[in-house]
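Have a look at this one.
Moving on, here comes subunit A:
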Amino acid sequence: MTDLLVWPILLPLLASLLALVFPRRGDWIGGMASLAVLISAAWLVHSVWDNGVIAVALGGWQPGLGIALRADGLSSVLLLMVAIVALTIGIYATRYFDNAVVRARFWPLWLLLLAALNALLLSGDVFNLYVTLELVGLTAVALGALGGSRDAIVAALRYLTIGLLGSMAFLAGVVVLYAAYGTLDMVALASVVEDRPATWVALMLMTLGLLVKSALFPMHFWLPPAHANAPAPVSAALSALVVKVAFYLVLRLWLDVFTVALHPATAWMLGLLGAVAVLWGSYRALRAPRLKLLAAYSTVAQLGYLFLFLPLLAGLPDGPAREAAFGAVVLFALTHGFAKSALFLGAGVIQQRAGHDRIEELGGTARALPVTTFVLALSGIALIGLPPSGTFLAKWQLLAAAVETGQWVWIPVVAVGSLLAGAYVFRVLGHAFAPGDRDGSALAAGREELPALALALVATVVLGLAAGGLWGFLDFAAMSPGGAR
Partner candidate 1 sequence: MSELLWVLFDLVLAGLTVGLAWVAVATRELRRGVLLFVGLGLLLAVIWARLRAPDLALAEAAIGAGIAGALLIAALRDEIGVSAEPEDGYTASRRLVDLGAIGLLLALSWGLLDAFLLSDGVRLAEGVAERLGESGVINPVTAVLLNFRAYDTLLELAVVFAAVLGVLSVGPARPALEAGSLVLTGLVRWLVPILVVVAGYLLWVGAHAPGGAFQAGAMLAAVAVLLRLGGVAHAGLPGTAATRWLLVLGIGVFVIVGLSVMFADRAFLQYPGDIAGVLILVIEIAATLSIATALALAYLGGRPVGWEADCDSPQHRVNRGAADRGGDA
Partner candidate 2 sequence: MPDVLALVSIALAIVFYAAGSIGLLRLPDLLSRLHALTKADNLGLGLLATGVALLAGDLVIGIKVLLVWVLVLAASASSSHLIARYSMQAGNRGHGE
């Protein structure tokens, strides 16, 4: 059963090799591999549901000397999201890249990114995390540069530099941890860390590195150009998955490994940055001239919400309220993952049909591309946080936790952020429904529009309705200090 853990990593890795060697079979190899990853991820979720945390000591060496892979509720549910989103984006990509040569460049990198994301989510070792972070970073940069335009290359180069800087900071934190505690295994670390300077400095360096990678304000500046200039399927993955796993690591480190060093003041500071990110990102999204740029700034804002949860989690005592808040942050991350990838795919369809994605000139889109316009509307609902989307429930829990802990200051932030989100979503829809001189078939191309529609429906309807099950599932996640892991 523990073998389950290696498949989500090895399947896409092997497929990536095959896709390079057999460049003309890329679609087939990629599709099969994505499907297999989805099955293995679902299987993994199923066995975590049955058995709780699963771990495997790679090479048979005891973790510490060797490296362990671990899956709990949090990592397996994110893994499932990655698998679903990746499969859907993959289907879309076979149509989006209409040129066989570009597709031959896309598939090996894409499958490698999938392997890297899964490896990061399952890793139980802090140095191994550094390697997976680099792997995610390099593949994401290479994919982002696939478009080949000057803007895309400039953005990719900046993304790479900043990302490497973040990894270096993370690695410096790993040095301090190893110097102090003599182990790299996360469970072993969780049981020995003490609340003292070495831990604080390590945590500061690692968090700084991850904040850069998860683009928290004011380290968000690299994100909008990188996400807006990449090809649409890549933008979708960057916004929905790549920044998300960096945030996952922040959660993991703070709530699971370094619980003893989690001081309310630090959590407040991150929450404050999150609040600024919500307001600033939403404002910039409202002012964005292009649809993909809007989506990218909206990512900055939505990541801000995730960080708002940190001071709340730090302020809540163990118990149902804390579990509810934890479930909410995961639900928020999941919903955003689906909604944002749907939005980017929709934007890609529009960009390819119209030749541009300037919001002011979207007139006629609703008539020419009704399904895509519906996708924009659905993902907009999730981004604003209207019922029945998962975001609605998550924001509800966020507000409840703010009341419970007396942290009233976040409530206006959420309110203003949601209003701004409503404004930018309706700005897009307003232009899309405006009359224009374009027309077309009701369904532009099934392989393009249906994947986006599926993602948007998951974000708005499925996650909202299935949220109850999620809360039950995350019980397995180690939420108490010291952790059940």
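Heads up, the rule we're going with is that a residue touches a chain if its C-beta (ideal position, glycine included) is under 8 Å from a C-beta of that chain, and two chains touch if they have at least 3 such contacts; residues count from 1.
Per the selection procedure, all candidates are chains of the complex that A comes from, given by their letters.
Keep in mind the model is a prediction, meaning the values are calculated, not measured.
Note on subunit A: across the options 1 or 2, its touching candidate in this complex is 1.
Residue ranges on subunit A touching candidate 1, taken from their complex, read 2-3, 6, 10, 13-14, 16-18, 20-21, 23-24, 56-61, 64-67, 96-106, 108-109, 112, 115-116, 119, 125, 127-128, 131-132, 134-135, 138-139, 141-142, 145-149, 152-153, 172, 175-183, 194, 196-198, 200-202, 204-205, 230-232, 351-352, 355.
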